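Before any comments, here is the structure.
Only one protein chain is missing; all other protein chains are in place.
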């Protein structure tokens, strides 16, 4: 019973976190109308907390978030979960270290995705967060496991926490939901800068060993080592 | 009298809805100064509620919305209705299933309209909402039925709820005003992404049967089936 | 003395109007830091009300606006007037129907100005407000009457209330300050759309007689005929 209580508190905390993180998607202009979603894994449980489908960002509150199992079946909540639930669930089933997933159609990243072009690494900020290029995943229809499979196949063993799904948009992963949101914000930021750089010529390459060095440092040194990782 | 009361309540509700929906045009950056408008059909009556002409979005309130008949003649209201009233009225007269109409000069969509180019469907989000390309309508002068005729001729029998009127801007339709506003928001969103994708090369095509499949699913499965359609 | 009182009230009203209109420049993203200004002629007096130089938009209030005569000499106010005061003053001296002047470096319009290219009229919104192309004025250094002369030489006898000063930015005029601000907002809006349209090809021309017809109608029919022109 104390275990059950702890789990209830954990789910309640994640309902708050997930509802609040959607405001970051709005703040950074990554979403239009209702087209983007955040989820979080419930640590130690085969559960996730995710946005309800088609509900306006203004109306998101902790209590209308939806709790699903990792097959995407609703466990708690009155609303239907995001139409992207199957993709989130597939990622959680396949990648045990992932604690958060974000999906957007953010403009510049989706423009690269529409051409099926990965974003080459010409910026130190991209080396820091993505460790190199941001890769392209396959075209996949919604409604089954195809999107999830495409995400997992592309990101497994890759440094990048972001994948550009062809003709579709961006999925990002993180050790928790906040890290996945950060990756979504930074993905659009570098996609925009890379787009503009390319519009007037060719960016200067960064040497592979410099990318490695930037990535290592950023992942291990940046931020406050005494604050919870979720806030970094 | 009870019928008259019910109608008064319905008009009052639509005055609120129409006034409030203009804030979405502002929020999504679809309008500059006073250049965009929303209207709603009064269900079961030959009436519509529309923005007054040349009034700032800051100053829109339920009580300064204008009620017109479907010839564009003012029935209730102290202000002149939108200069686009004739076009809205023509659409309502010609397309009985349309419950809302929106007009904007949103930047990216209007750039496609200035070239007279339809927006090809290279994004799943466009397949979802528009079912394929967003078509171009004819050049037409304001002041008679020419704009309305151009909208109806282009959209009748077309999946797209949006038309790019040549050298002018966007008109969208929906089963109600909120759906038409959503179409205006999504039209600009996909017009922007398509513009950026094309700036650096050619987007990858999506197979026609995949577009069909995405459109079918989105129109029938997305969102909350238990909430009013107006909020989806 | 009653006359003097009336004049004091008029100046007080214009201090409020001019201070408040700067917020529209901020809202529409036309200005960075302190680089843009609005002025209004005091009707029937050889005076104008203008922004103080180098003061943040957050700090503008009616009582720190500066009143100058039409040679740019400060008549009322503790702060130095805008460094563009001489240009505003020259316009008021030369164009008696002008009641308001606005200057910005708004991004897209200034990009056209940097190339010394006028904006051709490919949009009905441009035909409405500008009656055709938005013309380019000469390169001129700040500090004397050269900018003012360039504005007046370009706009005299031209329909457009906006001029793109070469390598510099935009000046707009209007029958009052609000109309000049509206012209500045619409100038950036059409400059942006025209830029984007041209990026991917050539916009379709609009026939000269259609431009004339749109301009005539918009100037005479649009908006509320019973509200003060300043609010249209």
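Each chain gets a letter, A, B and C, in the order it is written, and its residues are counted from 1.
In this text, contacts are C-beta pairs under 8 Å (C-beta built on N, C-alpha and C of every residue); 3 or more make two chains touch, one makes a residue touch a chain.
Bear in mind that the values here come from a model prediction, so they are computed numbers and not experimental data.
> Touch partners of the unshown chain, restricted to the chains that are shown, please.
A, C
> Touching the hidden chain in the complete assembly: which of C:88, C:122, C:168 or C:182 does that?
Answer from the full complex: C:168 touches the omitted chain.
> Considering the entire assembly, which residues of subunit C contact the chain that has been omitted?
Looking at subunit C, the ones touching the missing chain are residues 32-35, 52-56, 79-80, 83, 105, 107-108, 110-112, 114-117, 139, 141-143, 166-169, 195, 198-199.
> Please identify, in ascending order, the residues of subunit A that touch the omitted chain?
28, 122-125, 182, 185-186, 188-189, 192-194, 196-197, 199-204, 206, 210, 213-214, 217, 221-225, 227, 231-232
The rule is short, and it goes like this: only the chains that are shown with their structure count from here on.
> Give me the set of chains touching subunit B intersected with the set touching subunit C.
Intersection of subunit B and subunit C contact lists gives nothing.
> I'd like the angle of the rotation relating subunit A and subunit B after CA superposition, in degrees, nearest 5.
Copies differ by a rotation of 90 degrees.
> Just how far, in Å, is the C-alpha centre of subunit B from the one of subunit A?
Here the centre of subunit B sits 32 Å away from the centre of subunit A.
> For subunit A and subunit C, what's the span in angstrom between their mean Cα positions?
For subunit A versus subunit C, the centre distance works out to 45 Å.
> Which subunit A residues reach two or more other chains?
none
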